[in-house]
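A single protein chain has been removed from this complex, and every other one stays in its place.
As written, the chain order gives the labels A, B and C, with residue 1 at the start of each chain.
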């Protein structure tokens, strides 16, 4: 019952990826987690690998524990499963992850550049520049590539002193973005806003805007009016 | 009764923002005013804060006086209310205001650049380059940010000798555009044409067009064939 | 009866402008001509000025002779009427004209640059670079602006030795494109392909393609396999 609800929320997030134009063909995937006392008692629900979005039903969503053992589901899980699992293990406050190849976020990832904070649209959602990882080494690619993709993300956050709650997205160099949130629905919302922010930043660069972006006091003001104890945005 | 009509026109303008692709998620807002003899007797109708467009009904539109006292409405008004109110107080001829984060206008705002008059599409609607404000100081951000956003707009118009009727839009540096007009419907029309003009100007810059734009005699001719006593465009 | 058919073809061309995304709001217009023995016996059908496309009916299409005298219609003709009339008088082989502010063609017009022949898509329809006019002088703008817009187009063709049949479009500097053809339907098809060619050329410039475009032998081959006595494209 509980599991059907998790599967449904993950299915919805996957369909939202398509609805918002964030994926072509079978690219991209969304997952969610129901955290338990231990990794073995936690349940991760994820899109099956290479299945067209339009035919997905809740039962197709694969269930695994946090170590990747399949609990239920007739299909193979997404080939990106190990990245999702590592992020869930390392970022204990997140409840959903979305991976896309959305156009502008992927262009920044391919350009191996972090997205500067050029405006308040960015600052409303992401507390600082959206980081880009280091490229994976040959060794990391050839042995445990998918797991290592998670590791370069975690390393990027550790070394940059970044908080996954205040910075719910990352660009994997030469690849594409990952976004996350408290729920699968929040993760896909962040993936969508990331794409819009990446698009705005691309246009700003083309117009030769100020390379350093907006001042720190504007960033902080906008971020904290939407997040944390003193947030004033939206209905109570 | 009167108020229901005002609310309806503001609701329609908000929905038009979405229909024309000027806003993502809950970004953006529209308001309208029924002016009275005094600020306390004037009624401003504005979108509630952070409510999805698709669920909005006329009763959700919040009514306040020109000082921001809520007259009617169960929801919180838009977090940008104070900017709207200041513009209504300082620009006495306007009847509707629309704020969006539309893609190309926002890119120009983020680049902190006014939009030059590159062609007659621009000149038909805006009598001169579309201005960009100064950035807000740290002091202005931390104390009364929303009100101060209105103040930098007004200052930009005062210092530039601009007439809000002939220049019905502005770019707030590092943020996004505001547009206005005689009614909420006119305001959203201006926001939409601003976005198209910003898009054309972006493309013109990419093609390395003449940086000074079209000559003054063309600007004036186009503007005045659509506006003022000698206008010849449209049906009588 | 004959006139109803002309009006209908002009209405269809106007609606096609919108359907193909070539115009925003009331921008743009299409006309057609039924040529008679003299200018006074010729009938031009044109969109009324400033009327929304969605409400247009055949009776709204204004009929004039080639000198601009209204023959039938309750509405004012398009404010661009005099440009259309001059083109019909000077280019005796054309039967329909379309004016748009389509995004990429307008960007090239605003940049005051002819569109080079970068590829066969262009060469299939336009026999050479798509020309851009000189800007209008102050005198030309202030006295007979709309007629003079036609005159700079005609001058551009005369001085460039261009044939309006082989080059069914032009960019008016700082303004936007005009396209034409044997019928209103052909004119709107050319306006649409012009926009696509302008878009491709914009992208090619951004990628720093060869500035001189494709060689003359490719241009000629492609143009003449679709046009003239030796054309081989399509069904017989």
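Just so we're on the same page, a residue touches a chain if its C-beta (ideal position, glycine included) is under 8 Å from a C-beta of that chain, and two chains touch if they have at least 3 such contacts.
Just so it is clear, the structure is predicted and the values come from calculations on it, not from any experiment.
Trainee: Sort by label and list the shown chains the missing chain touches.
Mentor: Hidden chain, whole complex, touched shown chains: A, C.
Trainee: Would you mind spotting which of A:110, A:165 or A:183 touches the chain that isn't drawn?
Mentor: A:110
Trainee: One chain isn't shown here. Among A:19, A:76 or A:158, which residue touches it?
Mentor: Considering all chains, including the one not shown, the answer is A:76.
Trainee: Residue-wise, where is subunit A in contact with the chain that is not depicted?
Mentor: These residues of subunit A touch the chain that is not shown: 24-27, 48-51, 75-76, 79, 101, 103-104, 106-113, 135-136, 138, 141-142, 145, 174-176, 202, 205-206.
Trainee: Would you write out the residues of subunit C that touch the absent chain, in ascending order?
Mentor: With respect to the unshown chain, the touching residues of subunit C are 118-121, 189, 192-193, 196, 199-201, 203-204, 206-210, 213-215, 217-218, 221, 225, 232-236.
The definition used in the following text is that only the chains that are shown with their structure count from here on.
Trainee: Are the two sides of the subunit A and subunit B contact the same residues or different ones, given that same means over half of the numbers occur on both copies?
Mentor: Here the answer is different, because the shared fraction of interface numbers falls below one half.
Trainee: How big is the gap, in whole Å, between where the Cα atoms of subunit A centre and where those of subunit C centre?
Mentor: Computed from C-alpha means, the inter-chain centre distance equals 48 Å.
Trainee: State, to the nearest whole Å, the distance from the C-alpha centre of subunit A to the C-alpha centre of subunit B.
Mentor: Here subunit A and subunit B have centroids separated by 34 Å.
Trainee: Can you tell me which residues of subunit A touch two or more of the remaining chains?
Mentor: Residue numbers touching two or more other chains: none in subunit A.
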